[in-house]
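The complex appears here minus one protein chain, its other protein chains still in place.
When the chains are written out, they are named A, B and C in that same order, and each has its own residue count from 1.
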């Protein structure tokens, strides 16, 4: 059985398993105060070019979104997101459960434009009734987006500029950060993210780790008391070392970037083959998620040999299908899948 | 100065002030356990034709929406509303503050259609990822809507049917209930509301009272513990008698319905005159709110003599203006306003 | 039937009813932006001696506590209170419902001592695990307390000093503020409250109004966005003028203080008579609440002619009974009650 349904079907990069094994019986303090976490923080600070950034390690993406957002918003504030944003649709209402409205604006190919944000903010303050309305308090985007698309550097700069005009923190969900940085034709580097976002995270779960997301506050003062809000959300791992060991491994010798590139390269091979076979794409994605339109019969026959993700109906005879590669996908797996299509 | 900007610019029907004066020094128990509240409950039960309905009195509309919704939803559930619903836009994020997502569906002239609700629910359960997504747990509509429009009896029956198919309570926000029941050409009676909704409220604040909303659970078992959730929201009035006295007055000799009809009759006169003068309407409303398109110069000159509500820009030279009549608007006030237009 | 069970059994001071009647058909803007509210704010600022204080009007006490506390706390913070504090026991879990822990410390006769607060804070920060524990974020006291006792000026100064040392706002619940200021032997004036508290409220519901609490931020910057958090809690009254009219009346010619003194004077007469008859007191209260120990048979026979409040069992044969006077209690009512005891 081939697995292209998502990018979290396997364990971790073998180097991580090896480190977990080596360090298994070492005793350390809990809650992220160990030497492995400290080493990982240092490597991340170096990778983003911010020596004094505050770095915290949490377990998963939905959790991280809820903790970061409730950390930064006041009770009357909501978070602006593209309507397709993960926080708006796929997190069980976690943001609202912590008391905040997700202010969903129409996205374009999964992206939120600076223009849409500015227009919303202008309209908000132009309405005489604004004090009666949940206040926009931060802006959330994902990089890459839920549709595998990426912002260009100039798009991020424009978004960041709107946010700064209105003094709203810009939060970048980087659950698949590695794949976004490795995007075909992309021009964004991790240091750009750190320069333009007020807080972001570097996803491990989908990029080579067993689990783990590294939250970064380039200005550490914004991270004050983050430990306690994470604790309140049940998001502090007792054996925090497990996160340190994983991120230390991923940020040693650029492993994170290398394995992210593998996923994008495999996705490119897959798209080229699909294009050649005449498949239409639902959206043009330059990262590890491929959204292709498939006849329902084809999809049914495929199901026995390859797991894929049914995204949504396209028309009565076709379905939008998502195919994901990941840090471990091999050329051979891609070839086998192409053979079935 | 004329006041047509909203329907809560004055105090209360004089009959209410008189009763407050008469009963002022009588001592009663607090929190709604007094004889005035009990009398009011009985009259409301008679008016809706449900002898054993549970009736509670709260102070205001935003409060009532938040209390009712948090009373009925489980933590994982959200409430379906038209995107123009009051809970979605004008309550400071109150629903989200109690932990629940407002699931906003596109409305039509302020109304939520049974078709839109059914389609959303079918889509929700068709998505394999539904357990990851905030669950629709109730349906909220306003009668009349925020745009002054009303549902027909058959539209309400269809909505109620969808809700019962999916076992979702239907909640009708009746902040302006009186004006909706008196709508030109409307076919809905209070007993229909009580038959089709699982919970609704009869608005006093905008229909002749100083303040107050009467929440009705036609099936009283659905109201169990409502007092405590209201207390938790700070929504229980110590001198609950004030609500009893007001609703008792409003539901004696059909006063509520009579004064509501006044507002609709005055709005009809106003619309007829506007139509004659060639004004265009933004929306066709059969109740006490009139949405008319006005030249910006006209609006500016009007401002000195009549207060109206700027709803939203229509185009560069025009604005959508809301004009409200209420239970106390006189024919003369309407004539004066027409004279200015 | 005599009513001594609480201090909210009647309507309002007749002067208030009269003003409501006079102004009833005047049209004003909603939500507290009317001239009556503005006049009331000015009179309150004058009464407390803070020209630029921010003043907001809400409807009831539980509501006010919840709005103020959620306005000032960050998500990780809790509020320190005496264990007998109203927020800890009698508000349906309203503080917790907005996400915050009530950190209950043992009170002494209903009061929270500066020593107890300082000791808790020292212990909190001395515990290495403090970042795992809900952070104390403000201090709540009631003046007078739930047991009718009052803080002396020096006690308030000490509490205020601890709060300022730890940068915690001091919040004074003044649901019965008038009765506390009029306490026998008390040395606290409203200007002391305004000097020592960071936020407090002046209760109307229990001191002559139909309803209403005036929230004061002596430093107006602390009140920023208070309107919106009040709206989110459903605590903004559409016809806000009703609150303005009431507080304007109460703060004209010192009416608030005069009627508060009436309650305390009547309570003094009652206590003197009880003492003479040999009754023991549960607590020594200098305000309008009298806590007396009564034989159960006496209590049973009293029930037919006078309503009183059973506070808690004292021993198998006796009950702690609360007797309240209020702004309207007459000498004759007190005499009648004494006759029954």
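Simple rule for what comes next: a contact is a pair of C-beta atoms (placed from the backbone, for glycine too) under 8 Å apart; a residue touches a chain by one contact, two chains touch by 3 or more.
Quantities reported herein were computed from a predicted structural model and do not represent experimental measurements.
Between the chain not shown and the residues B:228, B:301 or B:330, the one that touches is B:228.
If you put the hidden chain back, the residue from A:211, A:257, A:279 or A:314 that touches it is A:211.
Within the whole complex, the absent chain has one touching residue among A:104, A:138, A:237 or A:267, and that is A:237.
The chain that is not drawn here is touched, among residues A:97, A:294 or A:308, by A:97.
Annotation: of B:39, B:76, B:307 or B:341, B:76 touches the absent chain (contact as defined above).
Touching the omitted chain from chain A are residues 1, 3, 5-6, 8-12, 14, 17, 20-21, 23-30, 59-67, 91-94, 97-98, 205-206, 210-211, 228-229, 231-239, 241-242, 307, 328.
Seen across the whole complex, the unshown chain contacts chain C at 75-76, 78, 89-93, 95-102, 128-129, 132-134, 310.
Where chain B meets the missing chain, the touching residues are 70-71, 74-76, 98-99, 131-132, 134-135, 225, 227-229, 231-232, 236.
FYI, only the chains that are shown with their structure count from here on.
The two chains most heavily joined by C-beta contacts are B-C. A separation of 33 Å divides the Cα centre of chain B from that of chain C. Among all residues of chain C, those that touch two or more other chains are 98, 228-229, 231-232, 236.
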